[in-house]
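All protein chains but one are shown in place.
This part shows subunit A:
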Amino acid sequence: MAPSKKKHATKQACVTPEGFAVLPLQFSPDSAARHSLYVKEHKVRAEKTSCRPLDRTLFVLNIPPYCSQSVTQDLFSKFGVVASVELRDVPGSSQESGPKLPKIFRPAAKQGFKVGYVVFESSSSVTAAKSHPHDESLVVSTEQKPVKTGVQKWIQHYTKSIIHPDKLQQTVDSFMQDYDKRQEKEAERQREEAEKQQEDEEGWVKVTRGHKGAKARPHSEAANQRTLQREARKKRRKELMNFYTWQHKNTQKEHIAELRRKFEEDKQRIALMRAQRKFKPY
């Protein structure tokens, strides 16, 4: 990861090793203190998904909690048109999400510092962002676009968290219809699989390589465990206890050893307590 070579003569972008450029950020125009965003072009050896094109994606560290997705989009549109913004708790490849859930059914997201993947329309914006002068900071909340925090935000959240029962019912209904359809399809597929395993009229079974996870027998870890245990039990039952003299002797020996062990443990416990001066009654 080579450090950025594009340095302006007059307004220098602050560059740290590992190729990150620093973008100062302040909450409002009159804030005294600034956070520093660390930005870099997104570079990984194997990017699986298409949502982070390598040349147009800017990787941003240390995005403060009050910068939501839309706020971040506004912030970076300064450098060019932003196609999408993805905010994450920790850097990593993007997860494939299941069926898209409405917000109310998703578990609440953590409101901490984030890392972001900002995808621009053009690759030149990435360079523009990286070479932004380090003494000129981005401003989160401006007069034109105020960002609500504190009490205002909480009241807004409270209002939004309440949904009309009818709307909720609609969401639930549409999801369940969808779900039922999926279930039906799945059942259909399984039935077909099973059919394929059936004997034909001449008694032959056609063995095919089905795709993964399509086993006829339902099988789970717990079932495997149970089978192993059953085997072990069977083995143990075959053995005879206290049958031979040596076995009997061994049992007695074990008993004495047990007593000794207990005695020794007690002694150790006492030693420990004595070390902690636990016997001083007052």
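What we mean here is this: a contact is a pair of C-beta atoms (placed from the backbone, for glycine too) under 8 Å apart; a residue touches a chain by one contact, two chains touch by 3 or more; residues count from 1.
The working rule: contacts and distances are computed from a predicted model.
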Worksheet entry | Hidden chain of the complex, named as in its UniProt record, picked from "Tubulin delta chain", "Nucleolar protein 6", "V-type proton ATPase subunit F" or "Cytochrome b-c1 complex subunit 7" | "Nucleolar protein 6"
Item to complete: Using the touch definition up top, pick the residue from A:Cys51, A:Val81, A:Ile155 or A:Ala232 that touches the left-out chain.
Response: A:Ile155
Worksheet item: With respect to the chain omitted from the figure, which of A:Leu54, A:Val81, A:Leu101 or A:Ala187 is a touching residue?
Response: A:Leu101
Worksheet item: Residues of subunit A in contact with the chain that isn't shown?
Response: 16-18, 20, 22, 27-28, 31-36, 38, 61-62, 64-66, 90-91, 98-99, 101, 104-105, 110-113, 115, 149-152, 154-155, 158-159, 161-165, 168-169, 171-172, 175-176, 179, 183, 212-215, 218-222, 224, 253, 256-257, 259-276, 278-282
